[in-house]
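Read through the structure below, which is laid out as C-alpha cells, and then see the notes.
Yeah, one chain of the complex is gone here, protein chain that is, but the others are all in their spots.
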Amino acid sequence: MSWRWMRYLLASAMLFAAGCGNNKPAAQQIDGQLRIGIAFETLQTEYWVASLDNLRNELNKRNAEIVEVVADGDANRQLEQVQSLITRHVDGIVLVPKDSRTCVPMIRAANKANIPIVLYNRGAATGAGPHVVVVADNRSITRATVSKMVEVARQRGRKLKAAILIGDLGDINAIERREGFDEIVAENPDVVEVVARIPTEWNQEKAFAGITNALQANPEIEFIFCSSDFLFPSVISALKSANRYLPVNDPNHVVLGGFDGDATAYGMLKEGYLDADGVQDVQFECQQAVDALYKMNRGETVDAVLPDPGFVIHQGNLETDAERMWGSQVGSHK
Amino acid sequence: MTRKLVAQLPFIVLLVVAFTFSLLTPKFATTANAANLLTQASSAAVLAGGMSFVLLASCIDLSVGSQMFFAAAVAGKLLLAYESVPLAIVAMPLVGVCCGAVHGLLVTWAGLAPFIATMASLFVLRGAGLWLTETRAMNLPAEFTGYADATVAGFPLPIVIACVTLLALTYLHRRTAFGRQIVAIGHDREEAYKAGINCSRTIWQVYLVSGVCCAIAGFISLTQLGTVSPSFGRDREFNAIAAAVLGGTSLSGGTGSILPGAAIGAILVTMVFNGLNLIDANPYTYPLITGTVILFAILCDAVRHRHFATR
Amino acid sequence: MVRTSSPLTAPSRHTSSHTPGQIEQRSEHPLLAALRGRTGVFCIALYLLCIYPFCPELASTGQVLAVVHNAAPLLVLALGQTFVLLLGGIDLSVSGVIALVSIISASFITRQWAWAPAWTAEPSLSIAAGLLLGAVIGAVHGFAVSVLSLPAFLVTMSSMMILGGAAVWITHGERIGDLPIPLLDAAQRHYFGLDISVWIAISLALVALIVLRRTLWGQWLFAVGQNARAAYLAGCPVTWVLISGFAWCGACSALAALLYTARMETASPTFPGEILLDAIGAAVIGGTSLSGGAASALGVVGGTLAISLMAQSLTLLNLAHWHVLMAKGSVILLAAFFDARRRAASAAELRS
Partner (left out) sequence: MSETLLACRNVRKQFGSTVVLNDMTVSVPSGTVLGLVGENGAGKSTFLNILGGVLAPDGGEIELQGRRYTPANPIAAARAGVRVVHQELNLFPNLTIAENLFLDELPARWFGIDRARLQREATDMLRRVGLRRDARSLIRDLSPGARQLIEIGRALRTGAKLIVFDEPTTSLTTPESEHLFELIRELRSQGASIIYVSHNLSDVLRLADNVLVLRDGVVQTLDAATNLNESVLIRAMVGREMTQLFPRRQPQPERREASRPATLELRGLTRRNCIHDVSLRVDAGEIVGLAGLMGSGRTELLKMIYGLDATDAGEVLVDGVPYRRRCPRGWIKRGMAFVTEDRRQDGLLLDSNARDNTLLASWRQYSVGGWLQRRRASQAATQIQDELLLRGDRRVIVRRLSGGNQQKLVFAKWGLRKPRILLLDEPTRGVDVGAKMELYSTICRLADAGTAVLLVSSEQEELIGLCDRLHVMRSGKLVAELQRAEFSNEQILRHALDPEQIA
C-alpha cells in the first residue's frame, strides 16, 4: 500500500513545487510591445479566415506578439482557452464568441483581470460587463441586400416563390439576418412569397440536403437568400443538378442573394450568376478592433459598439466597388 | 414460415414507410423524388454495404465517418495543390485502404476490442483531417463536382457507383472463399480457427474492404457537396449501422446480406429524412428520429437473433 | 460489453472469453506487478518531465489551477464511466445526457415552460430533478444491458443520438442563457482558492473510493465485473448491480452537465462528442480495465489530471485543436493496447 501513496505524493509535490517557484511569465516582455490574444470560435468559413489574416496584419503593423487559439465550435473549450490567455498575462483579447451568451463569463473573467477585450463580429448578451463590440449591422445590410434582390424580382412582374437558408439559431447574426430578410419580404408581399425555410446550423451537408429537397418539393422556387456565402457551393450544386443554375440575364434565372462577400460570391458576381451580396468590410472591422484595444490599453475610453455599415454589391456597382470587397483580394483558397 | 417472413421484414418495412409518406404528401411518390432519393441514398448504401461486411465478421467500424473525412481532406489537398482530378480520385481509395489496414492491425495484431479501436480512431482520423484542412472549408473545382451530375447510360453516376460497389461486395460475400470464411468467423471465431481458417488475416482484409467502401462513399458525397467542410462525414457511422441492421445483418455476426439487405436499409434511412423534409417536419426532430430508428433496428435485431438462434 | 450478456447464458461469444487484468488495490502485489498496474499515471509523470522544458509556463500556479479547474467536471464524468467500465460495459451516451439534463434543468429554473410544476422554480429542486433524470436514463441503459442482454455500446450509442436529438428538439437549437445571477454566483464561489466544482469533484472521488473499497455494493460491482456468472451463482443480484452501475454513470453525467452549465452560464442543447474521449481516456489511463473487473478511484483522479494536463500543455505549445484530438485518441489506443497485452498475458496463464 505504502508504495502507491508515496508515488502520488511525489508526483503532486513536484508539480506544485515547480508551480509556486515560478510565477513570472517566462517570455520577457519588450517594453511597449503588447501581447494580444486572438480567440476564434471556428475557421470553418472563408470569412473567418480572412478576418484572422487581417487581424494578424493589423497587429504585425504594431509588431505585437500574437497568441492564437481556435475552439472549433466548443464553447467550453473557448472558455478554457480564454482563461489560459488571461493566465498568460496577455495585454488584450480579440474574441469571436460561439454565441452571445457563452461569452459572458469570458468577458467577466477578462474584466476581473482588467485585460481589455474586444468582441469581433458577434455581440454579447446583456449584463456582460464593460467590453467593446465591433460588429456589422447584419439586419440593415441584409435589408439592403434583399431589397436589391426584390428590385431584380420585380422586373419579372410576377410573384416569385422564395427560400431562405438560415444559419445556426444560437448565433445572433444568423437571427438578425433572418429577421432582416423577413422584414423586406413582408414589405413586398406582391413580389415574393416564402415557401421554404431551411435551417443549416452552418453545416454544409444539412444545407445541401435541405435545399435539394426544397427544390424537389416546390420546383418553382426562383428566389434564394443564403445567410452566408459559405453555403453557396451546396446551393450551386443543388441548382446544377436541377439544371437551374442560370446567369442573371436568363429569363428563368433564380434570383440569388448572399452575405459576407467572400471569394465564391465574388466569383459568382463576376460570372453573372449572383444578383446581390451583403459585404462586411473586414479590413475596416479589424482595424477598428485593434485600434480599440490599443486605446483601451492606453487608458482612453472607447464607445461600446463600433458599427460597420458594410455595403451591398450587385451587378450594377460591381466594377466600381469590387476592390472594397475583401473576397476579391483573397482568391478562393491559397 | 415465420423465418421467411422475418427474412423479408426489411422490404416490408420499406414499403410501409414509402406508403405512409406518399399518403402524407403527393410530392413524395414522384419519379423525380425517387431519383433524388436514390442519389442521396447512394453514398449511404455504399457505407451500409461496408458496415454489413464488418458486422458479418462480428466486428464493428465506428470510424467510417472520419475515414470519409480524412480521405476527402487528402483528395481536397491534392486537388488544390496539383489541380489534377484523376490523382485525387485515385488517392481516395488508397487512403481508405491504409486506414482499413491500420484498423485491421489494431484489432488482430494488437488484440484491441473492435469498437474501442475504431472509436479511438474516429477521433484520431477526424483530428488528422482537420490538420490537413486546418479546419477551413475547401471549395473544390468544378470538374470534380461535375461528377455528381454526370450520367452513365442515363443513370446518375452516384447510383451507378453504388450499384457496382454493392454488386462487388455481394460477389465477395456469396461467391468467394473469403466471403464464406467471414460468415464462419462471424458465427464463432474459435470454431472457425479450429476449422483451419486464418482468422487474423481474414478480419484484417475485412477492415480493408470497409476502408475502401468509406473512400467510395466519401467520393460520392464529396462530389455532391462540392466542398470539404470540417463537419464532413460526421455521425455517418450511426446511419450506416442502422441501415445495415435494418437490412437484416445481425449485430452478433454470421447472418446478413449486402445487396438486398444493406441497400434496402440505406434507402429506408434516407427515405425517412427525405420524407420528413418533404412534409416540412420540424427539422430539429431529425437527430431524435435518427436515434429512434437506430434503437428500433437494434431491438428488432435482438429479437430476431434470440428468436432464430442459429445454433 | 458485459462479458456475460445475461447471467443465465454462458458468457456471450463475441467478447473475449478471458477474464480481465489485475486489480491493484484489491490484492497486495509484488512490487513489479503494482508498477505494471499503474502504467497509465506513471507514463504521464514521465510525459510531464519531458514537456516541461518546452513550455515552462506550464509550471506557473495560474496554469496548475487552470488544469485542476478544467479537470473537475471531467473527473465527475470519468468516475461515472469507471463504474460502467468496471462492469465490463461502456457508456457512450455521455454527451447526450449532458445536453438533455442541462436543457431541462435550465428550462425549469428559468421557467421556460408554463406547464412546469411550481416546485421547479426552486433551483435546488430543479438540480435534484436533473440528477434524478440522469440516474433514470442510466438505469434504463442498465436494464437494456442486463435484462434484454443488448450490447452496452450499442444501447448507449443510440441513446446518445436520441437524448441529443431530444435536447435540440426541445429548444429548437437555441441555448438557454438567462440563468438567475444569484444561482450563478453561488455556483462559482471559491473556497480556499478552488472553485466549488473542484470540491464537488473531489468529494465525489472520495465517495467512489469508499464505495469501491468499503461497501457491499462495491464488492458486488467488482464480482459482476470480473465474472458475472460466478457472481450470479454465488447469489449476487447481478441484474440490480448492473442497473445501479449504469444509473450511477447517468447521475454522474447529469452532475457534470450541471457543472458545465454553471461554468458557461448557458445550457446548450449540443455538446461535442469529444468529451467521451476524455472521460474514457481518464478512466483507462487510471488503470480501469476495458474488459471489466479492474478499477481504482484514485487511479481515475490521476488519469483525469493527466488528460487535463496534456490538453493544457498542448494548448500552451500553440498546438491546434486537431493535435489535441489526435493525441487523446492515440493515448486511448495506447492504454487499450496495454490493457489487451495484460489480458493476453493472464489468459496465457489460464490456458497453461
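First chain written, first letter: the chains are A, B and C, and each begins at residue 1.
We take it that a residue touches a chain if its C-beta (ideal position, glycine included) is under 8 Å from a C-beta of that chain, and two chains touch if they have at least 3 such contacts.
Note that this is a predicted model, so its numbers are computed, not measured.
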For the chain not depicted, the shown chains it touches: B, C
Option touching the unshown chain, where C:F108, C:Y232 or C:W322 are the choices: C:Y232
Per the touch definition above, residue among B:Q40, B:T118 or B:T255 touching the missing chain: B:T255
In subunit C, positions touching the absent partner: 8, 10-11, 19-23, 26-28, 214-217, 219-220, 222-223, 226-227, 229-237, 293-294, 346, 349-350
Footprint left on subunit B by the chain that the document does not show: 171, 175-177, 180-181, 183-184, 187-188, 191-197, 254-255, 310-311
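Here is the rule we use: only the chains that are shown with their structure count from here on.
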More contacts between chains, A-C or A-B: A-C
Intercentroid distance (Cα basis), subunit B paired with subunit A, Å: 34
Subunit A and subunit C: spacing of chain centres that average the CA atoms, whole Å: 35
Residue list for subunit B, restricted to those that touch at least two other chains: 130, 134-135, 284
Subunit C, residues touching no fewer than two other chains: 172-173, 274, 320-321
Contact footprint of subunit A on subunit B as seen in their complex: 25, 27, 32-33, 36, 39-40, 80, 130, 134-140, 145, 148-149, 221, 224-227, 229-232, 273-274, 277-278, 280, 283-284
Interfacial residue positions of subunit C with respect to subunit B in the complex: 12-16, 90, 92, 148-151, 153-155, 157-166, 168-169, 172-173, 274, 277, 290-291, 320-326, 328-330, 332-333, 336-337, 340-341, 343-344
Interface residues, subunit C side, partner subunit A - complex: 24-25, 28, 31, 34, 38, 41-42, 45, 48, 52, 56-57, 59-66, 69-70, 172-175, 177-178, 181, 260, 263-266, 268, 272, 274, 298, 302, 312, 315-316, 318, 320-321
